[in-house]
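What follows is one structure encoded as structure tokens, with my remarks underneath.
Omission of a single protein chain aside, the complex is shown with its protein chains in their original locations.
Note that the chains are named A and B in the order they appear, and that numbering of residues resets to 1 at the start of each chain.
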Amino acid sequence: MNTPGPVSPIPTPEFGVEPGRGRVRFVLVRLRLMWRSFRNGWGIFMESRMGRVSLFTIITFALMAAAHPILMAFVWDPATYDPVTGYSFDQVEQPAPPSWKHLLGTDPLGRDVLSQLLYSTRSEFVLGITAALVTVGIATFVGAVAAYYGRLVDSFFMRLADLIIALPAISLLIVLSALFHLNLFYLALIIGVLGGFGGTAIILKSQALSIKVKPFIEAARVAGGGHFHIIFVHIIPHLLPLALLYMMFTVTSAIFAEAVLSFLGLLDLRMSWGIMIHTANTGGYLLGGTRYWWLIVPAGASITLLCSAFYLAGRALDEVVNPRLRRRND
Amino acid sequence: MESASNTPETPNAQATGSDASDGEPLVAVHGLTKLFPVGGGPFRKPSSFIHAVDDVSFQLGHGESLGLVGESGCGKTTVGKLLVKLLEPTDGEILFRFGDPDAPVAEASWDSAAIKGRLLRSFRRRVQMIFQDPYESMNPRRTIYDIISEPLSVQGMGDVQYRVDRVLEILTLVGLTPAGAFLFRHPHELSGGQRQRVAIARALVIRPSFVVADEPTSMLDVSSRAGVMSLMQDLATELGVAYLYVTHDLAVARYMCHRIAVMYLGKVVELAETEELLRNPLHPYTKALLSAVPLPDPGRRRQAPDIRGDLATPIDPPSRCRFYERCPAATAHCLDHPHPPMEEKSPGHFVACYEV
Partner (left out) sequence: MTDRRDPLLTVDGLSLSYQTRQGEVQAIRDVSFELARGSALGLVGESGCGKTSVANCLMRLLPDNARLSAGRVLLDGQDVLLLTEEEMRLRRWRRISMVFQAAMNVLDPVYRVGQQIIEAIETHGVESTDSAARERVARLFRMVGLDPQLMERYPHEFSGGMRQRAVIAMALSCDPDLMIADEPTTALDVIVQDRILRELKAIQQQLAMSIIYISHDIAVVAEVTDVVGVMYAGRLVEMGDTSDVFRAPAHPYTAALMSSFPSVSGERRSLTSLPGEPPNLSDPPQGCPFHPRCAYATDVCRTEYPPQARSGSHWAACWHPLDATLVPQS
């Protein structure tokens, strides 16, 4: 059995029998299949208005993030436009309202608001995406393992999840940030870990449970697949679509959490949308009503827009990964 | 139609029964029992038990195929899953003797309960199962190639080229031609019968010694079925593959199996050589079963099979004959005696009934 017996080669249009070439073809076919299913999903995503709007918004923000270093290198003079250390000397009064030189005005410390806004976009993306990757990585693994092994492993992770859900995340973050200097990376990590061991893990576990009872898992065991094989080859791929969806939602909550913490002045960041609002607030300009709108509206609107864009992207993805929402309501 | 290619051999013409290989059976099952709890929870004691398999014993020789027929829900699949170690028995033992000289494990006889870890891996190489439901037993995200080559790849057999060749070969053998056109389809792109053939290919591609085939051809038309059945029989003669062949179709059992065991509510009630069983059924349930086989003739009307009542439940059944409630031949004796033991009425013909 261990030594391969004689094989009668069967020439087919797809596969020659020359050794070596088979493997390359093989990989190509795989890639093409993946491409095809990606294209199908893409079509469904783009069919929904939510999908198109959210994608457009996200791309716009991504372009903004990319624009900042270019502007700083070629257009803007760092002394004036640096988002943190710049100072606009030609304004008599700070904060100054929008002008041709400062399209969104300057803040109470004389810094250009547009530059701050663009500069922060990148950190928001880094934050959101790191948090989302950490969440989904942990939640997928925890969900699959808890569902697969059940019993003690399951109880342990589920009680842990209950505990995390019971803790109010924002207050926990406030406590943590008061105790430690939280920079962007640690913040992303904490949000990711909280989400990963918390609610997202429970959702992915219930999905994994419905996969675990399917006969193809038994079939894989009979084929000789070990625990590792079954978890990674048969269970986790079925969780990925749902995981992707929760990734979108995590981005939303991470950006939001950062805004709240920065607003409270608890984060050790150079600049972010939350800090922009925080600066306006400490100067007392939040009370000034609409007079100093440029201090609040750009950052506030960006937070709202990007958060909802990721949320809507999640909803549109839901339609891709949950065919039940599309057709067959029975 | 003078079409007679692929004619499966008469199984009875081959070596029959457990004496196929120096008297040692490949599989010996003694007192196999499986109870499923009902109504229990993680912290509550179950209130009762489903007696899915209750004290079943039989033997199976190298290259032999034993048919397992019986009422839907009587425990046939459960017996199969116990044999391939997907379930652990509540009671009873299963012994395997693969009689394979270059087996990595030196033991001559394997007690199923002791098979773990490394041993389990090489056990999986020898024992395969064809699952009853070809729709749910395949991962919808994997291609036909992935599905069929899975036993080869998890066992680390051969390289990609070798696996592709083996898969193409077996696809052709089960009648999925041109094989190249099926390789990268997904299961949902196949018809029911085509999937069943994929399931068969997957179990046979690794060339096991023993296969539990759970209704492997129930969705195949007679013509495709004949091809698959002759493939299975060729493997039996060439490699000595033994089958436990679960089926509802007595005509299929007639062609595939040397012996047939009839089950009713967790118990084997009759066991005999195929032709003997079909010609001379002794147990009242077997008789009813044979009389219910439909005939391909619209003019003829069969009368309803001779069986009373309908619902028999395997939940904590009383200790008397399991068939009592529905038996047309039941007597007072049956009522106050325990379930009848298996008795050999004629050589090789066992039956569990007081009134035979």
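For this structure, a couple of remarks:
To be clear about the criterion, a residue touches a chain if its C-beta (ideal position, glycine included) is under 8 Å from a C-beta of that chain, and two chains touch if they have at least 3 such contacts.
In this text the structure is predicted, and so the values were computed from the model without any measurement.
Within the full complex, the chain left out of the display is in contact with A, B. Note that of B:N139, B:Q155 or B:Q194, the residue touching the chain absent from this view is B:Q194. Contact with the undisplayed chain is limited, among A:V27, A:V213, A:L287 or A:A301, to A:V213.
Only one of the listed residues, B:L60, B:A288 or B:A352, touches the absent chain: B:A288. Counting the whole complex, the residues of chain A in touch with the unshown chain are 32-33, 36, 40, 206, 209-210, 213-215, 327-330.
Listed for chain B, the residues touching the missing chain in the whole complex are 1-8, 10, 36, 69-73, 76-77, 132-133, 135-136, 175, 177-178, 180-181, 184-185, 188-194, 196-197, 214-215, 218-227, 229-230, 248, 250-252, 254-255, 275, 278, 288-290, 292-299, 302, 304-305, 307, 310-311, 313, 315.
Note that only the chains that are shown with their structure count from here on.
Put simply, chain A touches chain B in their complex at residues 1-2, 4-5, 7-10, 12-15, 17, 19-20, 22-23, 26, 29, 33, 214-216, 218-226, 229, 234, 237-238. On chain B, the positions that touch chain A within their shared complex are 81, 84, 86, 100, 102, 104, 121, 124-129, 131, 133, 136-139, 141, 143, 150-151, 154-155, 157-158, 160-162, 164-166, 168-169, 172, 178-181, 183-184, 202, 206-207.
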